[in-house]
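Note that one protein chain is taken out, while the other chains of the complex remain in position.
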Amino acid sequence: MDYAIQQILNALSFGAEYALIALGLAIVFSIMGLVNFAHGEVIAFGGYSMVIIGTVLTGNPFILMGAVLIACVLVSVLLERVAFRTVRKADLTTGLLTAFGVSIILQNAFLLLGSPRPIPATQFIFLDRTVLVGSIQVSSLQIYETVATALAIVALMIFLRRSTLGLAMRAAALDFEMVRLCGLRANRVIATAFAVSGLLAGLACIFIMARRGAVSPHMGFDPVLTAFVACVIGGFGSLPGAVLGGFLLGAVEVGVLVLLPQSYGSLAHAAVFALVALILVWRPDGILSPAKEKGDKI
Amino acid sequence: MNPSQRRGLLGSALLSLLVLLIVGAYYLWGETWQARVLYATFVNLLVVIGLQVFTGNANLTNFSHAAFMGIAAYAAAICVTPVAMKAISLPDAPWGLNAFELGPWTSALVALGITGGLGLLTGVFVARLTGVGVTIVSIAILVIVHSIFLHRTDIFKGNQALFGIPKVLDLPQITALVIIAIFAARWFRESRFGLQLRACADDEIGARAMGVNVFRTRLIAWVLGTLFFAVAGIAYAFFLGTISARPFYFNFVFLTVAMLILGGLRSVSGAVFGTLLISIGLETIRWLETGPQIAGLKLPQMLGLSGLMLGVVIVAVMALLPSGLMGNLEIEDLLRRRKRAETPEPR
Partner (left out) sequence: MLEISNLRVTHGPIEAVHGIDISVPAGTCVALLGANGAGKTSTLSAITGTAKSTGTIRLEGEDISALPVEARVKRGIALSPEGRRVFYNLSVRENLVMGAAIRKDKAAIAEEVDHWFTRFPILGERRDQPAGTLSGGEQQMLAIARALMSRPRILLLDEPSLGLAPQIVERIFEMIRELRSQGVTILLVEQNATAAIGLSDHVYVLNNGLVSSQGRAADYGNGAELMDQITGVHG
């Protein structure tokens, strides 16, 4: 019983991390059709900012958390401005390759200016303690992660339903030109999307840093690759799909680890990707893909 | 043979001449260590030409080529390595993999067969998908194959080196392979299938309406592409003597994709030019990375500079030159244009 609850919590916290990152990808994709693979480097940038601010200014973890969030938002918006604006109207492949290019540039910039080896930054480690809930030993970080993700999703939903910009972001996923015809500036809507995406990346960064306690140039790549799979499973561009896909992947990964013998642990990744390939062949638009508009004049 | 294929022969001959000139220059003036660089460039060239076959003609981005290359490299290596050597390098290999050895030709054929078979199997799925779906499934193939390489250390040694592969090929042989590849890719591009693929890339519904069997043409191009990757993988293993899983992953994928898009993915000449340009550029940057002395000035070591420049090339090409240096043009189109420009127009 204890074991089962621990594993469920494991799956939830894995899933929460994937869902956070997947949401960040899906928000940008739904609005401008860009698969933003540089999202992982936004997370890594958050980590490096933490290292710098942590050594130069203050070690206070709560100030650092704020700094990580701000850094991720800023760099995300900046990337849109300098790299993705030029390919805004281009096709998917062009955008995808550009994003990969940006991702490589940032990874190597971290390598060049930082170090190929992990740099320790342990200020958030305190989040990860073993606590007793009833008679069960659980990790406090996993609880924080699950709760924070749930809160972030609720906040995002409120933002998307109540604020004009939120409405505009949902509307833009369908018909960007019509949103402009309602008087909203395209740049503003897209910048907001990148800002929200960066905020979610910052949140994910805090939890990743709490778990790893160190930054390295490639730390964002693998989580984003998995989150990308989550988006695909949920239907690219669908926000509920991204959340669902994220938690599903968390469950699959923990399931593979629990059900298969220990020696197969390294194949968890392969299992996840095999799953996504099968789902794509079965339903090319994903499980929860948004309804497509048929291009009729009427 | 149709007229465009006949013109393709001219273009392929010109590209081959370029390749031969480079090899000739090496034999005249090159230093021994440069043979390795040149060989690696030609392996990349085989891969990029293979990418052009599917990605270029169908305009569907494929990221799985490193996986197929790796499969072929490992298959050929395991077959060709002598039993005595495998007793040391692969002591725990299952299914008697370390208890047999084949000649280089048979090994290459086995590797081609395995890779082609897997290409056909995956192609049946991939050819049904469109757009970004192809890219995603190709990434999935890449990740799955890489995970298996890392997981089955008893067969693939993971990130450690599988060593003791005899050196079978050298510069003359790979030059021949590259020239064959150029002719084959160009012939395919101008063939009925190549034309149909390019038509689908521009307007899939229109092409279907004209009676093009999209699934079949995509499948043919996909399998043909994997065969190119297989040849590249075999050539890689047959020269270096050791292989490991690491080179068959994302870094290599990005490198070759950057080569393809810089040259312009719609043309075989673009694939060749892109590969040569980036290879030259990277060699220069790698030299800078080690922190050389220039005019008595010791430059600092700059790890990551080559990767940085690669990313810059990708982003810059996508933003400023989305169809690459060559666009839709082949090498003979350039010459013709020149000719037309040289003859003064009557006024």
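Labels A and B are assigned to the chains in the order they are written; within every chain, residues are numbered from 1.
Rule of thumb we're sticking to: a contact is a pair of C-beta atoms (placed from the backbone, for glycine too) under 8 Å apart; a residue touches a chain by one contact, two chains touch by 3 or more.
Since this is a predicted model, take the numbers as computed values, not measurements.
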Touched by the hidden chain, which of the shown chains?
A
Given A:77, A:148, A:171 or A:214, the correct residue touching the omitted chain is A:171
Among A:78, A:92, A:148 or A:186, single out the residue that touches the unshown chain.
A:186
What chain A residues would touch the chain not displayed?
161, 164, 167-168, 170-171, 173-175, 177-186, 290-291, 293, 296-298
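As a working rule, only the chains that are shown with their structure count from here on.
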For chain B, which residues are in contact with chain A within the complex?
59-61, 125, 128-133, 135-137, 139-141, 143-144, 147-148, 150-151, 250, 254, 257-258, 261, 302-308, 310-315, 318-319, 322
Residues of chain A touching chain B in the complex
35, 83, 86-87, 90, 92-94, 96-98, 100-112, 116, 217, 221, 225, 228-229, 232, 236, 264, 266-267, 269-270, 273-274, 276-277, 280-281, 284
